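Right after this comes subunit A.
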Amino acid sequence: MDPSRKRAIRLTVALTAALLLASALVYTSFAAGRDELTASQLLARARPGQTYILAGTVLDGSVHWDGNVLMFRVRDPKLDVSVPVRYTGVVPDPFAPGRGVLVDVREGGPSGFIGEANTLTTKCPSKYQAASGSY
Partner candidate 1 sequence: MATAGRLLLILALIGAVYGLCASLYGARSGAREWVDSGRRAMYSVALIAVVAFVILDVAFITSDFSYDIVASGSSTTTPLAYRAAAVWSTQQGSLLLWVMLMSLWASLALFVTRRRVREIVPYAQATMFAFTIFFAGLCVLFANPFATNDAHLTEGAGLDPLLRHVTMLMHPPMVYSGYTLLLVPFSFGVGALLANRVGAEWLQVTRRFALAAWLCLGIGIMLGARWSYTELGWGGYWAWDPVENAALMPWLCATAFIHSMMIQEKRGMLKVWNASLVLATGCLAIVGTFLVRSGILSSIHAFVSDPTLNVSFVSLISVMVIGSIALVVFRRDSLRTEARLDSLLSREAVFLFQNLVLVALAAVIFWITFFPLISEAITGTEVSVGPPAFRPFVVPLALIVVLLSGIGPIIAWRRVTAARLRRNFAFPVAVGTTTLVVLAVATDATAHLLAWVMFGCAAFAIATVGQELARGTRARAAMTGAAAPVALLGLVRRNRRRYGGYIVHLGFALAMIGVAASTSFQHQRYAFLRPGQSAQVDGYTVRYVRPTVSATAQRLSFGAVLDVTRGGRHVTTMQTSYGLYPAQDPMHPIGRFFNGSQESEVALDSGPLRDIWAVIHPNVTPLQGLIARGDQLVSRLLLQVSSLPASQQPAELNLAYALRDQLIRVLAQRFVTHPWASQFLFEVSPLVMWLWVGAIVAALGGLIALPPLRPVRRRAGAARRLASAVDAQDLAAGGKAPQPAGLVSPERELV
Partner candidate 2 sequence: MAGYLLVLAVVGFAVYIVSAPLRSARARRRTAPDGLLESVAELEAARDAKYLEITDAELDLRTGKLSPDDHRSLDRALRAEAIEILHRLDAARARAAADER
């Protein structure tokens, strides 16, 4: 076979494979993705039976244990709104009031939201801080 034709075939095969991979990636991402919601967004959009990813900061003074259930409130980063969460499962070591968290939740009636077991992740409490500007 003519070498240039061989090259054209190889290039076509490679581009087709790349296109298929990219399409699968894009489709899977949009199909399988779930919205990360703040506390205010969750209060506005939550429907019974659906699971959402709640993102926010643990409200100071809101953390306590009820037996084996961890109770805490997650604060909205921009608005003065927080939602209560009842969570069972592994609590990451960095978890503490004032730390950023992500947790899968569903509506739990009057008591607030129920955290799905073992879905709680916490931002690392590094000492990286914004520059103070004083030298």
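Quick note on the criterion: a residue touches a chain if its C-beta (ideal position, glycine included) is under 8 Å from a C-beta of that chain, and two chains touch if they have at least 3 such contacts; residues count from 1.
Selection rule, in plain terms: all candidates are chains of the complex that A comes from, given by their letters.
Treat the numbers as computed from the prediction; the structure is a model and nothing was measured.
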item: Touching candidate - 1 or 2 - for subunit A as found in this complex; value: 1
item: Interfacial residue positions of subunit A with respect to candidate 1 in the complex; value: 3, 7, 10, 14, 18, 21, 24-26, 28-30, 32-36, 53, 55, 64-68, 70, 89-96, 100, 102, 118, 121-132, 134-135
